[in-house]
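Okay, so here's the structure we're looking at.
What follows is part of the complex, with its chains left where they were.
As written, the chain order gives the labels A and B, with residue 1 at the start of each chain.
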Amino acid sequence: MEDVISAYDFSRDQYLEIFSLADEILKGRKIKMKEKIIAEAFFEPSTRTALSFSAAAQRLGMNVIGFSSQEGTSVVKGENLADTIRMMENYSDCIVIRHKFDGAAKFAAEVSSKPVINAGDGKHEHPTQTLVDLYTIFKTFNTIDGLNFGLIGDLRYARTVNSLLRGLTRFKPKSVYLISPPPLKARKEILRELNYEYVELNSPYDVLHDLDVVYVTRIQKERFPDEVEYEKVKESYTIDEKIVNSMRKGSIILHPLPRVNEIDRKIDVSPHAKYFYQASLAVPIRQALFVKILGE
Amino acid sequence: MEDVISAYDFSRDQYLEIFSLADEILKGRKIKMKEKIIAEAFFEPSTRTALSFSAAAQRLGMNVIGFSSQEGTSVVKGENLADTIRMMENYSDCIVIRHKFDGAAKFAAEVSSKPVINAGDGKHEHPTQTLVDLYTIFKTFNTIDGLNFGLIGDLRYARTVNSLLRGLTRFKPKSVYLISPPPLKARKEILRELNYEYVELNSPYDVLHDLDVVYVTRIQKERFPDEVEYEKVKESYTIDEKIVNSMRKGSIILHPLPRVNEIDRKIDVSPHAKYFYQASLAVPIRQALFVKILGE
């Protein structure tokens, strides 16, 4: 395993290997990778992703350098991305990049001789979030095959959805329901790639009782062309008690977080609510990924 | 010892235990707490406090993650404090929080299953600064009981003063003089809690010769409702040679720092000036606190 740019970069077996290594780490297995340095090149702000990569690296005894926004980097002096990446590869053993442009991670991987991990590039992909998502599902149901999925909310601008849809091609979902307001429907070019059945819906109510996994995405203001469109749909897909009450026993609600209003806080205490558990797996799964990429 | 939200969270014995552990650390005792990660959630900027916590953690072999301002956190995406704290607890073993709202640290401690340390919440408290302050006094006089204290300057908006006044309730100060311009008098609700004698004054001159400890606070612009009020009092309480010459032998001047104009730089060389010595104790005392909270 070298660069991780897309959820396609893992085979089914590689997903399962990473999950089982994460299990060992959760059970307390100590892996030390001292001397090594992870470079976090975050051209776009993030806390959650950057901090979970930092914590994963440090739990393995590695060090972290990097920046958390474009300001104060040489980019403001007019340096191009290629030169910035060449600098980072000189200083580190692995580059974790977040960038506002689709394809920036792939470009960085072409420039860099060190492994590059995509921590989110524009509206394109966020494959390590998909690792977290699928690992949470796997730990809950002990499988990913044969389950019914409902992806709800912004399926158009959310890179987490693009990566999850692609990651699911490595498994055998029974059915996948894509539930969104029309302006936020999943992109045709992604749907064309899928090797499993999916159904597009405008409302979750008809299928809720069938779903094993309800995957909710934040309706991200910063992804919207204009504020008005954002306000229109913001509230429309809130997961509330009415929705949760019609969910089947044992089914789970996931969310990549951060959330704004998509999930009513009353739901946090529901047995269906697994998004904080999901968040708790962000560090061990990234530890496992680092080990697979950099070796013990 | 679990969360540290207020200077009240330490008993007299706990203060003394932390002081003696800090003494051992200063004498060169090595304590290693590898594997552990400290999360610094600084929603309000700080250098002094954040860097001293980072240095303390690193001296103990621990790692540090976090952010140093609200910008670039998920808060700007609309995430609430509870969710941000739930994220941090997943990534770390202890959360150090600074926030502009009074009570934010207490709220974080209620949400988090990991220990939370208050590094300053609004105008409320700054208990680890009080650890530094009392430790400096203890190392100078070998006691805190029976001393005369003069707190000078902004006693209303300075959280360091609130915490120091509360910390002193664990000891037996002989007398405490609260010296401030009228608009900056200490808050009634704090004074009501005190179990020792105090006197409020508008000028230090009548009592200077009696004071063992002169505790000066920065008149913090950012704490003021309006600029005009700030300018009026800014210069009024400057510690200069005239004041220092009337101080008793062996008495000391402390300041939480940073200072602006409250202490004339000529005073830095005076034997009374202990504020840089005080600053030098910020790291060992926080090392001792981490050990008490997280265990060796």
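By definition in this document, contacts are C-beta pairs under 8 Å (C-beta built on N, C-alpha and C of every residue); 3 or more make two chains touch, one makes a residue touch a chain.
Bear in mind the structure is a predicted one, so any value in this text is a computation, not a measurement.
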Fill in the blank from the handout: Since all chains are copies of one sequence and 2 are in place, the complete assembly in this file amounts to a copy number of 3
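Keep in mind that, in the parts below, only the chains that are shown with their structure count from here on.
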Problem - Rounded Å distance between subunit A and subunit B, as computed from the means of their C-alpha atoms - result: 40
Practice task
Please give the residue numbers of subunit A that touch subunit B in the complex, ascending.
Solution key: 45-48, 51-52, 54-55, 58-59, 68-69, 218, 220-222, 257-261, 276, 279-280, 282-283
Practice task
Enumerate the contact residues on subunit B facing subunit A in the complex.
Solution key: 35, 37, 39, 63, 65-67, 71-74, 76-79, 83-84, 86-88, 90-92
